[in-house]
Structure formats: C-alpha cells, structure tokens
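Here the complex is missing one protein chain, while the rest keep their positions.
Labels run A and B following the written order; every chain starts at residue 1.
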Amino acid sequence: MTVALHLAPAAGGPVIPNFGGASNCVVQNHQFCMSWFTHNFNSVFKPALIQHIELTAIAVGCGMAIAFAAAIFAYKQSWFGTPFSLLSAFLYTIPSLALFELLVQVTGINRFTAEIGLVSYTLLILFRNTLTGLQGVPPAVIEASRAMGYTPRQTLFRVEIPLATPAIMAGVRIATVTTISLATVAAYIGAGGLGKLIFDAIQSGFKTEFVAAGAMAIALAIIADILLVLIQRAITPWSRHRVQTF
Amino acid sequence: MVKRYPGRDRPAVEGLSFAVAPGEICVLIGPSGCGKTTALKMVNRLISISDGDITIDGQNVRSLGLTQLRRGIGYVFQQIGLFPHMSVEHNIGSVPRLLGWSKTRIRERASELLELVGLDPVGDLKRYPGEFSGGQQQRIGVARAMAADPQIMLMDEPFGAIDPIARDRLQNDFLRLHRQVRKTVIFVTHDIDEALKMGDKIAIMRDGQLVQLATADELLASPADEFVARFVGEDRGLKRLRVRSVRDLELDPAVSGDAAVTSLMTDTSLHTALSSMLAEGLTQINVVDEDGRPIGSVRFDAIARLVAPPETAAAAPAAAESSSR
Partner (left out) sequence: MRSSDPLTFFFNNLSLFESKVIAHLELSFAAVGVAILIAIPLGAWLGHIHRGSFLAISVSNIGRALPSLAVIAIGIGILGIGFLNTMVALVILAGPVILTNTYVAVAEVDPDVVQAARAMGMTPLVVLWRVELPLAMPLIFAGVRTATVYVVATATLATFAGGGGLGDIIVNEPTYGTAGVIAGSLMITVLAFAVDGLLAIVQNRITPYPLRKQGRQAKVEPLANAAAWQAPGNR
C-alpha cells in the first residue's frame, strides 16, 4: 500500500528531468543551478510550498483546538493532566516515518492520514505549554478577580487565558516549526508539499531540486518562527516592559 | 450602612460579634492566626461562613448572589493583584465593565480616581501595571476597588508589602481620601501603629475571638486585659500622645523671651510637642497660627494631665507647680 520508491539513484547516473531548457549546469548536475530554479519556480516550487503551508496550518490548527480544550479541562479537573500528557508524549516519541506507515494501514495513503499523524505530534507541546501557562497565572491576580465578582468563566476568559498567552504562543511556535519539518516526511505517504520534491529529487538524483527544496523548507521554518514571535509580541503588549523568558 | 458581624467559622473565628458604623474605618488587628483575615474574607464570602450572619445594611450577605455581592464590595489586599495584561484604565474599569458602564464613563471614572489616589489622571491611563512601583500599584489597586462606588471596602494588609516611607505616604493619602469619600472600611493589619493611625475603631482579636473593640485612645488608655496591654505596646502612654494633637488642649497664655525659641501648630501631635520640649529642654512652648502669630502656649503638665488616668489628675497640678520653677 505504500508508495514504491526506489531509493538508489538509477543505474548509469542520475536522470535529468527535462523541464525544458536543460542548461549546461543542469546537464552536469552541479549542486545548485540558479537559473533552473528561478525558471521553474512557479511551476514546480511554488505549488509545493503552498501545499506545505496548507498541511502545516491545518495540522497546527487542529492540534491547537484539541490540545487547548484538553488543557483547559485538565486545568479545571486536575486528574486529567497526567493521562493526556502521557498519551501525547507516547505519540510524540513514535518516529514519524513509523507512525505514518502504521496509520497508512488504517486510513490509506492520502493527506488525511498525514494530517492525523501531524496533529498527533503537535499535541504534546501544545498541551503542555497551555497547561503550564494557565498554571503560571499569579494566584494574587486570580484572587483579585474572584473578589471583584468575576464568575469563574469570566476569570478564565478575561484573565487566565490572556495571561497564559506567552506560554501558549511559545508552544505554537515550536509546534509549527516541528510540523513544517515533519510535513516533509509526510510527503512519503502522499501528502505533497516540499517533501515530495525532495523525495522526487532523491529518486532522480537531481541535485538542484533537493538542495532547493531543502533550503526552502528550512527558510519556511525560520520565517514562520520569526513571524510567530512578532505576532506574540503584538498580542502581549504588557510584556514588552519586562524580561522575555520565552 | 451598618455592617453587623456575628460570625462563626470553624475554630478560626468564633462568636465574633460587632457592628461597624457607616463611613467608619474599623481595623481588625491581632497576632498571626487570630482570625482577622478570615473574618474579613467572610464578608465577601471568599471564605464561607459556617454559622452566624454577616449583614450589610440589614441584608444578609448569604442571601445575595455571590457575584452581585462581590461587585458591590471593594477589595484591596497585600499582593495587590492588578491584571498585568490590562492597562491601568481597564484595570480600574474591571467592575464597571461587568456592570455595563459605557466606555466614556469608565474612562472618566478612571481619570477621576487616578487623581484621587495621587497619580497622573491622563498619562497613566494607558500604561501597564508592570511599569509602576509597588506603592503606585497599590494606589491603582485602591482606585480599582473604588471604581464602582461600592458600599464597603475590605482591605487586607494593603500596605504590608510596601517600603516604610512609601507606606507612610500611602496611609496619609488614604486617610485624606477617606475624609473626602467616607466609605465604610474594614481594614486588617498586624501593625499596631498602623491600626492606631488608621482606625476610627479598633478590634483586637485573639484566637478567633474579639477581645476589645474601642477607639485608639480608649484602647491605649484602658486596655481590656494583660494581653491587650502588651499588644499595644509598653509605651502606650507615649503612643496616646500620637493620636492627640495640640488642639485637644486648652492653651495657656503665650510666653516670650528664651522660651519662645521654638513653636508648635494646632495640628501638631502631642507626641511631637513633648519631643520638642525634651529636645529644647523646655516645659512650655508657644503655639502659633498659619501666619506665625502666637496664639497661646502648651505646658508639659497640661499634656501629662490630658493623658493621665482620671484619679491622678487631681494630684498632677501640685506636682507640676513644684517642677516648673
């Protein structure tokens, strides 16, 4: 049921893909052919990039929804914390390729399977960070909130969650970067994205393609990280005046 | 606006029963573990009442909805507890927002209160609590507690975590504020000097029970028992002088010459008056008005007589006569 990829380069040297206009650089399969890259960006790289971003966004979004709800539940019902933590830690430790392969046996080779796997990996960090963030709200602030006549629900939404935001955002950052990395592997089971380009390139031995795809994946991760840091700073104006621990 | 207090809560507080008059500052004080904070927190039901009733203006606090009760009571406590993620304006406007006030009204109220507590009514609105010192934060805390104009304010060692100089200023500013605003305040402290300074009435507690309820002067003059006497301090004689001022005395005629080297005002405490006498080696000092004109004088024996126990008052003039020459 898995995609059959032959991994050793084809005998007789790498097969140069004929995307049109094989320059000297490409024919000789140098490390990186700039002209080929720019020439084929829109047709080859951009769709993969967009797919990759989609994969990541959906995974982190779903993971956040699940982990967030679980963390709030665990915050209110403390017995829940350990079981969920253990479960998500368990999922996290399973090597990605193995998890994807096992899932494929159940749900087939498609993006849905990939998403299930990707979501599982986000759960641990998002759950832990959200819960820790909530538990880190100073007791004095919660006491003031109660004494003022906030209902427990109002305290949760107006005080506890906003104050947990730095920790939550740190978790989202890590989860996003991790997912971008894992999504490359998920291409193996048909998820597309930059990983697919890498696997194609490994098969064909065309260096430019995987150096480019690899570099793009790395760049995407770094840019996403920086963007999320900026968003975090923007939504927590009060913490600008103190030392950032995250 | 009377608060009545018969309460019983486990062994922490037992058979506590007294009333606080409207507009009065009532201080609860006692050694650690005496139940003063427990008693305070029973008023807004942060701690539940096992037995007995607390009524505010005749209404039992247990009969009101919890949130409704608390929105009508201002609460200030030692750790301050400002919301770090909200601006000062939003912090102060916490309860008003819950009550549905308009944004404009909240901002006006916040400005008004900031001015009242001694902060910048315009510039400080948008700042965040983290930018302020501890003393300033507690001022904001007081403003927040007063925002929705509550009937009662509960203050649990509010100035305890603040350095002595700032604390002194805060106490003075709060007293000044209170003269203007006249809220009923229940104030918990473990510092007897703070209690004597702040309280219209002082309730000394021990092991969950009320030992004595009196004004500062009464407490110092006639402590109910050995425990209270030790608690207020062995120097209670001198302490009494702090709570009285020159205006409590009938002035003797002013003097001139060497004895006129220093002078007092009518609002000078007797403690300071006595201290000046000791420092200058005098037994009589002039009192002047705001323009520096002498309006009379104060004599040592007059001070002594004022704070002496009633029986010795007759004997005092004789002793004073012999020592003043």
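Brief remarks follow.
As a convention for this text, contacts are C-beta pairs under 8 Å (C-beta built on N, C-alpha and C of every residue); 3 or more make two chains touch, one makes a residue touch a chain.
Note that the structure is predicted; figures quoted are calculated from it, not measured.
For the chain that is not shown, the touched chains among those present are A, taking the whole complex. Set against the missing chain, the residues A:51, A:130, A:145 or A:184 yield one that touches it, A:184. Not every partner is drawn; the one left out touches subunit A at residues 1-2, 4-5, 7-9, 31-32, 92-99, 101-102, 105, 121, 125, 128-129, 170-171, 174, 177-182, 184-185, 188, 194-195, 198-199, 201-202, 207, 210-211, 213-215, 217-218, 221-222, 225.
One rule holds in what follows: only the chains that are shown with their structure count from here on.
Subunit A and subunit B have Cα centroids lying 58 Å from one another. The touching residues of subunit B, counted against subunit A in their complex, run 44, 46, 66-73, 75, 77, 79-86, 94-95, 98, 128-131, 141, 144, 154.
Contacts from subunit A toward subunit B in the complex involve residues 138-151, 154, 159, 162-163, 165, 236-239, 241-242.
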